[in-house]
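Supplied in C-alpha cells, the structure appears directly below.
One protein chain is absent from this view; the other protein chains keep their places.
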Amino acid sequence: MPPGRRKWHEMKSLHEFLTMGGYAVYVWPSYAIAALVVAVNAIAPSLRLRRLKAEIKARGAKKP
Amino acid sequence: MDRHSWAWFHRFASPPYVYRFAGALAPWCAWTALLLIGFGLYGGLWSSPPDYQQGDGFRIIYIHVPSAYLSMMCYALLALASAVGLVWRIKLAHAVAVAAAPLGASFTFLALVTGSLWGKPMWGTFWVWDARLTSELILLFLYLGFIALNRAYEDPRSGDRAAAVLAVVGVVNLPIIHYSVVWWSSLHQGSTRFFGGEAEIATSMVIPLLLMILGFTMLFGACLLKRMQAEILARERDAAWAAEVA
Partner (left out) sequence: MSRPLFALMSRDLKLAYRRRDELATPAIFFVLVTTLFPLGLSPQPDLLQSIGPGVVWVAALLAGLIGQQTLFKGDFDDGSLEQLLLCPVSLELLALTRVATHWLTAGLPIVLLSPLMGLLMDYPAHAMGELVLSLLLGTAILSLLGAVGAALTVGLRQSGMLMPILVLPLAVPVLIFGAQAAAQAAGGGDPGAALYLLAAMLVLGITLAPFAIAAAVRVSLES
C-alpha cells in the first residue's frame, strides 16, 4: 500500500484509533506524559506570577 | 553608529519592557501552537496510515522528534543567553537562561521517556544505548548541572554568572560529546541502527511532523515567555515598576 492519505473507505475507525493497532500502551502514555509536561510548564509560571504579584501588593500595602 | 538604530536593541535590556513584551507575545505563541499542534495531531494520529513495519507505534515520533529537537535548541539558547550575559553584563540575559533551563530539562526528559516507550515495542527493551538517547541523557545531566550550580549560590547574581560559565563550557563541549557518543555507538552496534527508519520516512508522516515541530516550538516559546515574566518579576520585586504591574 503506497504511503499517503487513506482512501475514504479505508478511514480509521474509532476503535483502531484508541487501540493504535495494539500499541496503545506505548503511544497513549507518551502523549499523556507530553501533555503533562506541557501543562506543568504552562501552569507553574502562571502560579508563580500570581504569588509574586500578591507578595508585591502585600508589601506595597504595608508601607506607610 | 546611529543612535536610533540601536534603540530597539537597548529596550531588550530593560526589565519592565521585556516583562510587558513577553506578556503580550505569549498568548499569540500559545494560540499559534494550539493551531499547529491541532492540525499536526489530526494528521499524525488520525488521517495518516500506520507504518509498514512499525504499525501505529511509530506515532510516538510526533512527540519524540519535536521534544528532542527543542531540548537541543533550548540548550543553545541557554548558552547564548549566558554568553550575552557574561560578555555584555546584561542581567536580563541571565534571567532568560535561568528561565529556559527547567523548560529544556523538561523537554529532554520527555524525549527520553518517549524514546523509551518507542523503543520497547520496536526493539524489546525500555532502554537502548543508542547515540540519540545516550546524547539526550547526557544533555539532561548538563541541564541539571546548570540548575544545581545556579541554585547552590546564595548570591543570585554570582549564581547566574557561575552557571553561565558552565553553560558556555557545556555548549562548546556539546558537539564533542555528541560526536564521541555517535562514534561509540557505531563501534558497539554493528549493523543494526536503532533509529535508522527515519531515512525512509513516508511523505504522509512529514507534514504532520513538521506541524508538530513548529507547534511545539511555538509552545516552547509561550512557556519560555511566561517563565521569563515570572523570573523577571521575581528578580525585580522591589522595583517601582513591579509595584505598578502587580
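When the chains are written out, they are named A and B in that same order, and each has its own residue count from 1.
Methods note: a contact is a pair of C-beta atoms (placed from the backbone, for glycine too) under 8 Å apart; a residue touches a chain by one contact, two chains touch by 3 or more.
None of the values given here were measured: they were computed from a predicted structure.
Visitor: Quick one: which shown chains sit in contact with the chain that's not drawn?
Guide: So, taking every chain into account, the missing one touches B.
Visitor: Can you work out which residue in B:14, B:53 or B:158 touches the chain that's missing from view?
Guide: If we include the chain that is not displayed, B:158 is the one touching it.
Visitor: Quick one: which of B:111, B:168, B:205 or B:219 touches the chain that's been left out?
Guide: Looking across B:111, B:168, B:205 or B:219, the contact with the absent chain belongs to B:168.
Visitor: Residues on chain B that touch the omitted chain in the whole complex?
Guide: 86, 138, 141-142, 144-145, 148-149, 152-155, 157-159, 161-162, 165-166, 168-170, 172-173, 176-177, 179-181, 183-184, 187
Definition applied: only the chains that are shown with their structure count from here on.
Visitor: Sort out for me which residues of chain A touch chain B in the complex.
Guide: Chain A residues touching chain B: 1, 3-6, 10, 12, 16-17, 20-23, 26-27, 29-31, 33-34, 37-38, 40-42, 44-46, 48-49, 52-57, 59-60.
Visitor: Contact residues on chain B for chain A in the complex?
Guide: Checking each residue of chain B against chain A gives 30, 45-50, 52, 55-57, 59-60, 63-64, 67, 102-103, 106-107, 109-110, 113-114, 117-118, 120-121, 202-205, 219, 222-223, 226-227, 229-230, 233-234, 237, 242-243, 245-246.
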